[in-house]
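Below are the structure tokens for one structure; questions will follow.
Selected chains from the complex are presented in situ; the others are not included.
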Amino acid sequence: MKIGILLKQGPYNHQASDTAYKFAEAAIRKGHTVDAVFLYNDGVINATKLMDPPQDDRHIAERWSELNRDHGVEILACIAASKRRGINEDIMITGSAITGLGTLTDIAIRNDRTVTFGD
Amino acid sequence: MLHTINKSPFESNILETCIRFLQPGDPLLFIENGVYAVQAHNRFAMLIESVHRTNPIFALQPDLSARGIMAILEGVETVDYEGFVDLVEKHKVNNWL
Amino acid sequence: MDVKKILHVMRHAPHGTVYTYEGLEMILIMAAYEQDLTVVFIGDGVYALKKEQDTSDIGIKGYAKTFAALGDYDVEKLYVDRISLEERGLTLDDLVVGAEVLESAELGRLMKEQDVVIHH
């Protein structure tokens, strides 16, 4: 199965980022394709490479970056939502990109499932 | 269609709202703070039991463990993240937020 | 062509959070893609359609009129949950747009028909 993920909450503040990641990992482990993670609302903050959590905590942006590198999952942030929250390509983690809501529509069309995580 | 609920039933009315639209046979999966709904002996036990007569009910085990919920209502099936993926494969999804 | 049934569920009151506004932005873009779009208003989502909203004193742009103009974007299927409306002491006359009022069972069946459901 081919899966698109819509993530609507920021990292650390809500569990949504963590659940989305664990779900994506499990789907890949089971042989499914995770096509893209589309970041919307505060979800765009997941893509900032400037985050610097404590050493013994997970690094949420790097996890997304690795999912892109290792499994080709596109990590895409909505441009309008990003602009409101101060996210731009200069500060985005490797493997993530800015795009428009048209891309989310394409994701919803081309995938068997679109799964939303948020609050 | 798989319905997921991620909010505590004590702090949100999403559970009641979702149940109003739930079609017979459609599975309900509790994740994140939503898992408190299936904790044994709390005030949602009767509601969950009545839903269970017509709909299969699941809860994400990692979220139950994280919250120290050891005793859950009879008939509720626990799944891990891979089980969550299986449910999504079997059903279209409606993720209530 | 692959036409998908996509449902947007508006669940939040306007202005307190951005979800309804950013949801509306999503609907406007998706409307250009010739999919089968439906928008339903449930819970506090019905407040997004309340007439006479004047946001000038809170310093936030209002957008109720954009909901009223969704027909111009060929988004024609707008449904309001009857119970949500009644609980809030509202009737269709209080809303900026002529949505259709549906019963819980009808909305439940409508949800089940969808390929993609996005809550805002």
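Think of it as A, B and C in the order they're written, each chain with its own count starting at 1.
One rule holds for everything that comes next: a residue touches a chain if its C-beta (ideal position, glycine included) is under 8 Å from a C-beta of that chain, and two chains touch if they have at least 3 such contacts.
Fair warning: this is a prediction, and the values are worked out from it, not measured in the lab.
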Write out the stoichiometry of the whole complex as a formula using the chain labels shown. A x2, B x2, C x2
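Throughout what follows, only the chains that are shown with their structure count from here on.
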Chain centre separation in whole Å, for chain B relative to chain A (CA means): 24
Send over the residues of chain B in touch with two or more other chains. 92-93, 95, 97
Chain C touches at least 2 other chains through residues 115-117, 119
In the complex, go through chain B and note every residue touching chain C. 1, 13, 17, 20-23, 26, 92-97
State the interface residues of chain A toward chain C in the complex, per the touch definition above. 6, 40-41, 80-81, 84, 100-102, 104-106, 108-110, 114, 116, 118
Of all residues in chain B, those that touch chain A in their complex: 6-7, 31-33, 62, 80-82, 84-86, 88-89, 92-93, 95, 97
